[in-house]
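Missing here is one protein chain; the remaining ones are kept as they sit in the complex.
After this line comes subunit A, so read on.
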Amino acid sequence: METFINPKSLFHLLLLPCLLLYSSIAYNSSPVEAAMHTNNWAVLVCTSRFWFNYRHMANTLSLYRTVKRLGIPDERIILMLADDMACNTRNKYPAQVFNNENHRLNLYGDNVEVDYRGYEVTVENFLRVLTGRHETAVPRSKRLLSDEGSHILLYMTGHGGDEFLKFQDSEELQSHDLADAVKQMKEKHRFKELLIMVDTCQAATLFNQLQSPGVLAIGSSMKGENSYSHHLDSDVGVSVVDRFTYYTLAFFERLNIYDNASLSSLFSSYNPSLLMSTAYYRKDLYKRRLEEVPVTNFFGSVMETIHTDAAYKALSRRNSGRFEDEMSLDQSVHHIKRRMLIKVNDGDEIHDINPEGEEGASKCPWSTFRNKFQKAENVDSLLNYGLVAMIPLLVISTWLVQ
């Protein structure tokens, strides 16, 4: 008996690592661009302190509210605020922050999770968040746990100049630092696509050194231009929002999670005469056509849909088709729901690839694996049949012996 069973189990044991190896090779060797958009992250940074920079915090909080409204959950937003205007003694409305003089919307209401606040917002911490090089004690909520399927929105506002952005009135982030951090992120497969949005003076200069593929950058002003505040709240006594951010928000206020306005429509919505500066976007590192990329790819958590007949069947990474831009609105409702569903599944799959691979030996849910298992299964069944055929033989032989 044992002699018959052992080879079989041995065979299985040998087979499994081989399969695992194969699947992992197939997974890694595939080009990065081919990785699917599976999740969304946002890093929102306000870099300046002091009461008269109220608007920068308001900018960041407004964008925080927008991306949250469009579906990026709190645990995937890293919010960095260099100062606390809400609790500033000069604030006429304690514990409230407004981005409009009509005071209709309190940005600092419930459910605002600030990950880095006050003096924690430093260039060092910012670069650590991007590159993921944290000290061991840093909690997961303060880390950017993105992967190669992530779309990341990086929004920064503060005071900048030619190729730098001031942090905390004491240090600077230079365009080299930013480019280096992005490069490291790319090498560590920390993003699939990255949208950098900067609202400072001479914001465009901050992108000069970027060279990693998949990065799209937009800044509020060209070199030599200032970015201006939009309006002054004479009640609070400070400017409450910057022009670039104001018009960005105005664009998004018209959208909901189901809209599919493209990035190009966002970028073309900036009117230089209203902005009093020229919004500049750099797209030479970005492969996709901006007309085909919905803004919710970055500002929301909406990604491509793959239609499946069964829950666990026919989910192929390779065969996934391109996103259809021209789908109608009524369709998209269903679509989105499915997308969300798939998104959740996707998230699970990323982390559970190895267990599934192990399971695959017995359950074979993946069609890709099925072919590979075909031969092995044949051998198996042959053995089984042989075993079954041997039973009568055994019976006959024992009977004969008796």
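Operating definition for what follows: contacts are C-beta pairs under 8 Å (C-beta built on N, C-alpha and C of every residue); 3 or more make two chains touch, one makes a residue touch a chain; residues count from 1.
Keep this in mind: contacts and distances are computed from a predicted model.
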(message) Can you work out the missing subunit's protein name as recorded in UniProt? Choose among "Ribosome biogenesis regulatory protein", "proline--tRNA ligase", "Geranyl diphosphate synthase 1, putative isoform 2" or "Glycosylphosphatidylinositol anchor attachment 1 protein".
(response) "Glycosylphosphatidylinositol anchor attachment 1 protein"
(message) Which candidate, A:Thr136, A:Ser234 or A:Gln402, sits in contact with the chain we can't see?
(response) A:Ser234
(message) By the contact criterion defined above, which parts of subunit A meet the unshown chain? Give residue numbers in ascending order.
(response) 50-52, 87-94, 232, 234-239
